[in-house]
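Shown next, in structure tokens, is the structure this report addresses.
Missing here: one protein chain of the complex. Every other protein chain is in place.
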Amino acid sequence: MNLALVRFALRRIVSAAAFALIVAASAFTLTRLAPGDATTELVASGARPEVIARERARLGLDRPFSQQALAWARGMLRGDLGESSMFGRPVRALVLERAAATARLAGLALLVATLIGLPLGVISGATPRHWVARLTAPLSLALVSILPVVGALALLLLAASTGWLSIEPGAIAVPALALALPLAASLERLQAQAVRDVVSAPDLVAAAARGIPPHRLIWVHASRQSLRPVLGVYGVVIGSLFGGSFAVEVITAWPGLGRLMYDALRGRDVFLVSGCALAGAVCLTAGNVIADLLRAIVDPRARETS
Amino acid sequence: MWKRLLQLVLFVAILGALAWYFEGPREAGSGIGGRLVASQRTEPDSYNRLVSPIYPVELISRLTSAPLIRVNHVSGALEPALATEWAASSDGLTFTLKLRQGVTFSDGTPFTSADVLFSFRALYDRKVASAIASGMMINDKPLVARALDDHTVAITFPAPYGPGLSILDSLPILPRHTLEAALDSGDFGNVWGLNTPPADIVGLGPFVVAEYQPGQRMRFVRNLHYWGKDSAGRALPYLDELVLEFIPDQNAEMLRLQAGSLDLVTDEIRAEDYAALERASAEHKVQLVDAGVSVDPTGLWFNLKPGAPSVKGRAWLQRDELRHAISLAVDRQKIVDTVFLGAAEPAYGPVTRGYGPWFVPSLPHASFDPARAKALLESIGLKDRDGDGQLEDASGKPARIAVITRKGSTLLEHTMASVQEQLGRIGLGVDIVALERGELIRRIVGGDYEAAYYGAPVLSLDPANNSDLWLSSGNFHFWNPGQTSPATPWEKQIDDLMHAQSESMDMARRVALFADVQRVFAEHEPMVFFAAPKVTVAMSARVTGAEPAVVQPQVLWKPETLAVTGAAIR
Partner (left out) sequence: MMRGHDTGPAMTPAQRVGRAILVAVALGALLAPWIAPHRAGDQLTDRAYAPPTRVRVHDAAGFHAPFFYPQTLTDRLRRQFGVDTATRVPLVIGRGALLQSSAGDQPLLLLGADSLGRDVFSRVALGARWSLGVTLLGALGALLIGAMFGAFAAVAGGRADAWLMRFADFVLVLPAVYLVLVLRALLPAVLSTADVFLLMALLFALAAWPHVARGVRAIVAVELRRDYAEAARAAGAGRWRVVAHVLPATRGFLAAEMILLVPALLSAEAAVSYLGLGFPEPTPSWGTMLQEAANVRVLTEAPWMLAPAAALFIVVFALQLAGARASTRAVFFDSLASHASDPS
């Protein structure tokens, strides 16, 4: 760890935190700007004006926007994200709870994708004529072409018609695979490319000439070297996965951040919306920071840009 | 040796006694009871029925508290609850109710007439501004409750009221001993919020709250002090435990019902679920019960508020002829066949066959006649002026109506899509604007719309209890709510008929008056109806003792006699 790298890291982290805060603030403002608020549901149920006024007062919706925003910002600095009007609970607890569910899903997807993608990538990169590689290439091309919506729907259909996977709400297999399979394919293709680059590099050719057995060459030397570019990708993957996938979570009814954000938007739950936005922004920026750092470690030139 | 044996016997005896002690009042081994899991799509926002107008709170109140008199959801008859018998005075205004003896609240405190008076006081308290108060007023005047002794109350109506004591069904009797302080200090509006410890929610209902996990479930256990007994004299409720799972998505509900991890769902099944559930019922996983014809069909109405900004410059939007033309141009059978897969019947007014005696089969109604519809539209200046197949108004602008409806409800969206296609054939354009519920309501309440396709659940079949729809002053008089004086002669006519109907104590006369109301309604069709679905209630095959009704809550209106046989859901 040299000083430049540390400085770079600090700068990225500070600006990322600022970003996350700005995003949350914009979400708060945008949601408040849109007409309607959390009490429209009460109006719907025929509540008396007094009841609605009481509820608005309780939620602080009767105060001018500037005051609301100030109160929200003050709470935010204390780590208090306000209370959700839909769930009647502190936003922070709610977001953390759902973030945990998303993290479980993202973690599993990442693990599955890595376990499938990287070894297959090494095989098809190093031995393109091997039958595994021949099988992998078209398959991964097909999987890469599956959009999240399409993947989630196709898996749901498969699960429902065969009964191989549970489709009950809360079952993790379908959403995890919907996220993992395209990712596995992406990682495979990336890893294969990286291995191809490394295998043809002079030092590996020299090593092969020295009589190091080919399988050792591939699995130890080549894969270790080729892992470096792949590592850089993980940051971005982590950021996007842990932020919660809207399509996958909504279609497969996974109670994660994406789903929570969807519900919060629908219920005009101002504090919850900004809480979700904050969580999403934190994940994304954290992912970006990790990606930048990994890239910076791999390639010192990257420190200069951005 | 003997000593050892004695020890063993003693040990077993103590164990048995302990087991009996803990199981004691649960009537272990009676073969009924168990744990029932029901789902609910929305979460409650309070335990306090008087304060919260939303339906889940009403449901919880039905589980944890009891009214004086209950209306049987199937037969419509009055059933004794906390009041065992009642008698009317000669003028029909005052009723004397005998209260059940020996009843205690779930915390063991005896129930007396003081609790009844307290509940009425809280209901009408101005500071409380109870959500259910307006429904418990006759001509804006409250009922008056007096205690004759500890177990007798007299309830006086401010005016003759046709439905009579059925009005008491919606008032839960609350514990004076725990809530009076709050009412006196003006803090009643905030008591029994969702963060109240469950043990503090004291009631007279068959169940008590045991646990609430926000976003997930609310668990109830049987109220050991519940007063109800079945015909064999056995203590009710049968169930040991009842769980409300909060599942916002109807598809998820259906999946879990099919998979066997739910016993009851929020409401009736959709026609499109029928095939799958029928297969599940063939496998003895699910039971399907035909409860009758829906009593709350969805209606299409136009914003009839005079001078509403959204209809400016397009006076034809508020003409009776437009609605009649739509009614004539839509083939209702096609909607029944396509959208409801046949599991519905054509509807021509808000009062469907499900209303029993109130339904008038002979009511004249539109029959499918697109040619007449076109002629009617032409009579209000809508005709195809440029030969493009679309109608234009007098100024040459295309005749299009924007209908707002609820997003995500397939029945509403599909019905409107079918109406859109059918009206398109006579050249009348329809734009469907599907909105989230909150936004939809905001526009309806704010009068910011041209036309809407929506409805409100009907909780009582008696027209006098639904005056919010019929009276021009009502909040659910959708097309022009909350009028200070009737805007049109026919609305005035309906108002008068409804008042006469409500004040009459003679059922035959009430039915006749209400038939007149429906006739006037049909003449002007302020709302156009297309189909009334058949209500099929789905339950897991384990559930016994249910009496499904068309009115919500379809099964849980009588929770105490429900039981679960066989293995319960974990």
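Chains here go by letter, A and B, matching the order in which they are written, and residues are numbered from 1 within each.
By our rule, contacts are C-beta pairs under 8 Å (C-beta built on N, C-alpha and C of every residue); 3 or more make two chains touch, one makes a residue touch a chain.
Source: prediction; values computed, not measured.
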{"item": "Shown chains that the omitted chain touches within the full complex", "value": "A, B"}
{"item": "Touching the absent chain when the full complex is considered, from B:97, B:133, B:399 or B:435", "value": "B:435"}
{"item": "Hidden-chain contact residue, picked from the options A:57, A:100 or A:160", "value": "A:160"}
{"item": "Hidden partner chain, touching residue among B:169, B:273 or B:296", "value": "B:273"}
{"item": "Touching residue (missing chain; options A:135, A:150, A:205 or A:220)", "value": "A:150"}
{"item": "Of B:188, B:301, B:358 or B:449, the one touching the omitted chain in the full complex", "value": "B:449"}
{"item": "Residue ranges of chain A at the interface with the undisplayed chain", "value": "15, 19-20, 22-23, 26-27, 30-31, 33-36, 141-142, 144-150, 153-154, 156-157, 160-161, 167, 186, 189-190, 193-194, 229, 232-233, 236-237, 239-240, 243, 245-247, 250-251, 261-262, 265, 273, 277, 280-281, 284-285, 287-288, 291, 305-306"}
{"item": "For chain B, the residues touching the chain missing from this view", "value": "251, 254-255, 271-276, 278, 334, 337-339, 341-343, 400, 402, 404, 407, 410, 413-414, 416-418, 420-421, 424, 431-436, 439, 443, 449"}
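By definition in this document, only the chains that are shown with their structure count from here on.
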{"item": "Centroid spacing, where centroids are CA-atom means, of chain A and chain B in whole angstrom", "value": "42"}
{"item": "Complex interface listing, chain A residues touching chain B", "value": "35-36, 40-48, 50-51, 54, 86-89, 94, 97, 167-169, 253, 263, 266-268"}
{"item": "Touching residues (chain side chain B, partner chain A) in the complex", "value": "43, 45, 51, 53-55, 129, 131, 133-134, 189, 193-195, 214-215, 247-249, 251-252, 255-256, 259, 261, 436-439, 441-442, 445, 456, 468, 475-476"}
